[in-house]
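Below you will find the structure I want to go over with you.
With one protein chain withheld, the remaining protein chains of the complex are depicted in position.
Chains here go by letter, A, B, C and D, matching the order in which they are written, and residues are numbered from 1 within each.
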Amino acid sequence: MRISPAITQRLAKGVLILATISALGVLIFVIGFVLAGGFRHISWSFLTEPILDMGRGGGILPAIAGTILMVFVAIGIAAPLGIASSIYLAEYTEEGRVTQTIRFGINCLAGVPSIIFGLFGFILFVVILGFGWSIISGGFSLAAMILPTIIRTSEEALRSVPKNYRDVAASLGATRWQVVTRSVLPYALPGILTGVILGIGRSIEETAVVIFTAGSAVQMPKSLFDSARTMAVHFYILAREGISNENAYATAAILICTILIINVFAYSLMHRLMRGKS
Amino acid sequence: MKKIEIKNLNVSFDGFHALRNVSFDIPRNEILSIIGPANSGKSTILFCINRMIERIPNVKVEGDILLDDRNIHTIKDVEELRRRIGIVYATPIPLPMTIKENILFGPKLKKRLTAAKAGELVENSLKAAVLWDEVKERLDSSALRLSGGQQQRLCIARTLAVKPEVIMFDEPCSGLDPISTAKVEEAMKELKKDHTIVLVTNNTKQAARVGDRTAFLLMGELIEIDSTDKIFTAPSKQKTEEYVTGKFG
Amino acid sequence: MKKASAVLLAAAGLVVFGCSHPEHKTITLAGSTAFQPFAEKLAEHYMAAHKDVRINVQGGGSAVGIQSALSGSAEIGMADLLKLPDEAASLNSVTVARDGIGIVVNPKNSIVNLTKQQAHDIFAGKITNWKEIGGIDSPIRVISREEGSGTRRSFDKLVLGEDKLSASALFQNSNGTIREAVASDANAIGYVSIGLINERVKGVSYEGVAPNNDNVKKGIYPLARPVFFLTKASLNQQTQDFIAYVLSKEAQDILEKEGLIAVK
Amino acid sequence: MDKIISKLLFLAATSSTAILALIALFIFKEGVPIMAKSGLAHFLFGNEWRPLQGMFGIFPFIVGSLWITAGALILGVPLGVCCAVYLAEFSPKKWANILKPAIELLAGIPSVVYGFMGVMWLAPIIRTHLGGPGLSILAASCVLAIMILPTIVGVSIDAINAVPKSYKEGSLALGATEWQTVWRVILPAARSGILAGVILGMGRAVGETMAVIMISGNATIIPNNMLDSVRTLTANIAIEMGYAIGDHRQALFATGVVLFFFIMGLNMIALKFSRRKF
Partner (left out) sequence: MTNALTAKKLDLYYGDFHALKNVNLAIAPKKITALIGPSGCGKSTLLRVFNRMNELIAGVKITGEVKIFGRTMNKINLLELRKSVGMVFQRPNPFPLTIYDNVIYGLRIHGISKKDILDETAFTSLTSVGLWNDLKDRLKENALKLSGEQQQRLCIARLIALKSDILLMDEPCSALDPIATARIEELMQDLKENYTIVIVTHNMQQAARVSEECGFMLLGELVEFGNTDRIFTAPSDKRTEDYITGRYG
C-alpha cells in the first residue's frame, strides 16, 4: 500500500515540528533553570562587590571587570585583523593557490579545539613572552581563537553586497580601496557586526583557554598584566568545587543575561542599519 | 573623426570565446547602436572599452582599443579612464543613499567639494538627465524610492556628474515603460552634442530610432556596421536582414 | 572611516594603558589547588594591612607551583607533596602548613571505619562491593584525583604503597569536585583535605581514628602531608616579608581556623 | 597607495595561517619528543596511562573521544537536521526569523553551564534509572548533542537555503508535495553542505573540554558500554596539565598533537564536502 503523499507530508511535518520543539525546549529549560536558580541571589551588591571568601561571599565585580577587559583585548585585536583579512579575501584577490592556502589556514584554525589554544597561549604568551597569567595573555589567546569566526562572517557579509555596487563605483572612477570603503563596507556592516558579536559571545563563554592563560585570580585587575578570572571561569570554579551553588547560579544567570542582551542589542542594531539601507 | 578605435578585439571567459576578431570605430559626437541577440557579446565590448573587464577573473582580452588615438592599456590610471568613459547599466542601480549623495558619489572620490559647487553640480547633472524638475524638492530622500524610470535617469545623471567624454548605455530601457523610454532616448539625443554615445540594445526599433550608426553582432562576431538607415533598409549581409526583420533571435 | 579610526585609537589607548606598569609591588603565588583557597585567604588579610602590596594567587597544581618557581613566573610556588621531586632540588623550600587527607563516603553509606587493608583493597580495586566490608550490596565507585596531583601522590604512597590504583576509578581534578561527586553518588568513595570535609560527605575513620586535625597533630592519624612554599635562592624584600607573615602566629592561626594544621 | 593597502591586507590575511603554524610548532615541539621516546605505536595504542610510572598509552582516550562524539552525533544530527529542514522549508517566515537566532543562542551559553546542568540533572537520572556511575559516555553524549545542535542547525539551514529556488519551483510545478520536494531534491542537493555542518559539529564535539571533564567521569579505562565513564583526549590535557612535569607534561602536549591531527583530518574532510558541487 502506498501512503498518499499528502499524509506523508503531514507525518513528516509532525516529526519536524516535534524535533524543533524539543530543541527549543532544551534551550528554554537550560535558560529557565539557570535564571530561576540565579535571580533570587542577584542583587546590586552582588554586581558591585569584590569576591570574598573564594566566592562564598561578596560579589563578582572583579569577574565582570575581568570579562570585559579580556573581551575588549580579544576583540580589539581580532576584529581589525579579521575584517582586514576578509577584505583581502573578498575584494583584493582572485581565487587561486594563495587564497586556497589562506582559506585552509582559516578553516583549520576554526576547527582547533579551545584546549589547544589554551596550551598554545600558555606556552607562547604566559611562558615565552613572559606576560604571565594575565588579561593580555588571555585576550591574545582568545583573539586567536575567534579570528576565524570573524573572518568567515565578515567575508560572507562582504560577498553578499550586490556586485553591482562595486561596478557602479568602479565605473565612476573609484580606486579599489574607495570601492571597498565607500560602496561595500557600509552595506556589509551589519553582517560584519554579527561576526564580531559571535566573537564576543565565544570569548565570554570560553573557560578552558582563560584558565590556562589568564589564571583565576580573585582580585580586581589593576592593569592588563594582572591575572583575572572571567565570569565563566568564576562559575566553573564555584559550581565545580561546590563552593556556593547560589552564587554559581547567580553568576550563570548574569552570564546568560549578558549574552542575551548582547544578542538582542546586536539584532536590533542590525535591523536599524539594514532599514537605512533598503 | 573617430573617438574610439577597436582593433582585432578577442575576449574569452574560461574557454568561452565571447568576442572574435571585432574591429570598428566609434565616431565623435554620434550615437552608435550595437544590436544583436542575447549573449552575442554586445555588453562585453563596453566592458573592454572602460576596462571593467579586468575586474572579472579568468578572462583573456586580446587586441587594442584606442581612445583619442591612445591605447587605453597604456593609461596607467585606470580610474581616470573610467571617469572619461561613463557607463549606464541595464537595470538602474542607485546606491542605497540619497539622490544627492548618489550624484556626488563620483565627484567626491576625487576631491572635496564646497556646498555651493556640489549643489551646482547636482542641479546641472540632473537637468542634463531630464530629471531635475521631478526630484528637485527631495534631493535628500533615498534614491531607492524613485520609480524605475527616474532611477535610470538618476544613474545617467550620476554618470554625467564625473564629466565623461564617452557615455555607454547597456540596454538602458529594458525595464522601462514607454514614457520613461522616450525620456531616456530624449536625454541621449541631447547628450550627443557634447558626448560620444554607445548604445547597446536588444530592441532593434530603438536602435533605428536613436542611432546614427548601427553595428550588428552575432555570437561574438561583428556581422555588419553601417549607417543606421542602411542597416535597417538595405543591409549587405543576409543574417542582418533576418535579424532586423525578426526571423530569429 | 571616522569610526574606524576611533576604534584604532581606542585600541592604541588600551595598549598604552596595558603597558604602564602598575606601581604597587606584586607577589605571585602559584601551585597546589588544595592550598590555593588558604593562600587567597592569607593574601586577603595581608593586603588589607599592606596597601602597597598586591598578591596574585593562582592554582594550577603542585607541578605548576614547582615550575613557576623555577621559571620565575611566580615568586612563590606552592606544592603539597610528601616529598619534593628532583626538579625542585635547586629551590628553597619552607613548610608552611600540614594538611590531613580524609577518606570520604556518601552520608547515606553505613560504613564508618576502614582498616588500612580495607582502604588499600578498595582503592586498589580488590574489594569492589560494599557488602564485602559489611555494607549494602552495591558496587563501590572509587573516585581519585588525577595523576600528578600532590594529594593523589601522597594518598597513593600512604594507602596504596607500591600497588596500582583500581583501573576503573573515576577522576576528578580538585578536592571540591571529589567532594561534590561523592556527595551526589551513594556508592562513591574518595579522599579530600580534612579541612574540606563538611556535612555533604562523611569522613570515615582510618584504623579507628577519626579524620580530624587534632588526631593529625597528635600523630595518631597518619594520612597527612606538608605544604611547601618554594622560592628561588634570591628573594626580593616583599616576598620575604610575606613568607615571614605566613609563618607568623597570626597567619598560622588563620590556617588552623580554616582547617589546616599549623607548623608551629 | 593602493599597493600598500593591498600588501597590508594580505599580511592580515596570512595571520590565521601564521597562528596555525605557530600553534603547530609549539605543540609539536613539546609533544613529538615523547612520542618518539615511548614509540608512536605504544603511545597511540597503549592501554595504560600511568604517567608517573612512565606509561603513556592514550588509546583509552582516543576510544573515549570517539564514543562520546559518535553518541553526540547520533543524538544531535537527526534532531539538528530536522530542525533545520523545518525552519528553512516549512515554518512560517516570521517564526524562522525568531527561532533561528534563538537556536544560535544555544551556542552562546557557556559550555560549563551545560556541563553543570548535566552533572546536576542528567547524571543522577542515568545513575538511578540505568545504573553505572552516571558520569558516563551517555551523559556526555547528551550534553554534547545539545552543544553541537546550533552548529548543525545553522550550517544546515544555510546549505538548504543555498539550494537554488528553481529546483523547488521545478519540483512543485510537477505536482510534488513540499515534503517530496524536500526529500527528493532539496536534501540531496544540500547533502554536501549538511555533511560539512555535521563534520563541523563533530569537530566541536571532539574539541569540547570543560563540559566533558565535568560530565564524563574521566576514568582511564576502555569503556564497555554507554554507561561507563571515560576520559577524552581534551579532558586528559586539561585535568592533568596543572600537575605535569617533564615527560608527563610532554605526553600531554603529545595528546594535543594527536588531537590536532584528528581535527585537521576532520576539517579536510569537511572542506572536501563543502567544495563539492551538487
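As a working rule, contacts are C-beta pairs under 8 Å (C-beta built on N, C-alpha and C of every residue); 3 or more make two chains touch, one makes a residue touch a chain.
Just so it is clear, the model here is predicted, and its values are computed rather than measured.
Asker: Using the document's definition of touch, tell me which of B:37, B:63 or B:119 contacts the absent chain.
Answerer: Among B:37, B:63 or B:119, only B:37 touches the chain that is not shown.
Asker: Among D:39, D:164 or D:265, single out the residue that touches the unshown chain.
Answerer: Spelled out, the listed residue whose C-beta touches the missing chain is D:164.
Asker: Which residue from B:50, B:125, B:204 or B:240 sits in contact with the chain not drawn here?
Answerer: For the chain that is not drawn, the touching residue is B:204.
Asker: For a quick check of understanding: of D:131, D:188 or D:265, which residue touches the chain that isn't displayed?
Answerer: Of all options in D:131, D:188 or D:265, contact with the hidden chain holds for D:188.
Asker: Against the chain that's been left off, what residues of chain D make contact? List them.
Answerer: 93, 164, 166-167, 169-177, 180, 184-185, 188-189, 277-278
Asker: Since one chain isn't shown, list which residues of chain B touch it in the complete complex.
Answerer: Looking at chain B, the ones touching the missing chain are residues 37-39, 148, 173-178, 180-182, 203-206, 208-209, 218-219, 246-249.
Quick note on the criterion: only the chains that are shown with their structure count from here on.
Asker: Tell me the fewest steps from chain B to chain D, where a step is a jump to a chain it touches.
Answerer: Minimum number of steps from chain B to chain D: 2.
Asker: Central chain, going by Cα centroids?
Answerer: A
Asker: Considering only C-beta pairs in contact, identify the chain pair with the most of them.
Answerer: Top-ranked chain pair by contacting C-beta pairs: A-D.
Asker: Measuring centre to centre with CA averages, how many angstrom lie between chain B and chain C?
Answerer: Computed value for the inter-centroid distance: 79 Å.
Asker: Which residue numbers or ranges of chain A touch two or more of the other chains?
Answerer: Within chain A, the residues that touch at least two other chains are 80, 175, 240.
Asker: Out of chain B, which residues touch more than one other chain, so two or more?
Answerer: If we look for residues of chain B contacting two or more partner chains, we find none.
Asker: Enumerate the contact residues on chain A facing chain C in the complex.
Answerer: The contact residues of chain A facing chain C are 52-54, 72-73, 76-77, 79-80, 126-127, 130, 132-133, 135-136, 181, 215-219, 222-227, 240-243.
Asker: Quick one: which bits of chain A touch chain B in the complex? Just the residue numbers, please.
Answerer: 94-95, 162, 164-175, 178, 182-183, 187, 276-278
Asker: Give every residue of chain D touching chain A within the complex, in rising order.
Answerer: Where chain D meets chain A, its residues are 1-2, 5-6, 8-10, 12-23, 26-27, 30, 78-80, 82-83, 85-87, 90-91, 99, 101-103, 105-114, 116-117, 146, 149, 153, 176-180, 182-183, 200, 203, 206-210, 214, 234, 237-238, 241, 253, 256, 259-260, 263-264, 266-267, 270-271.
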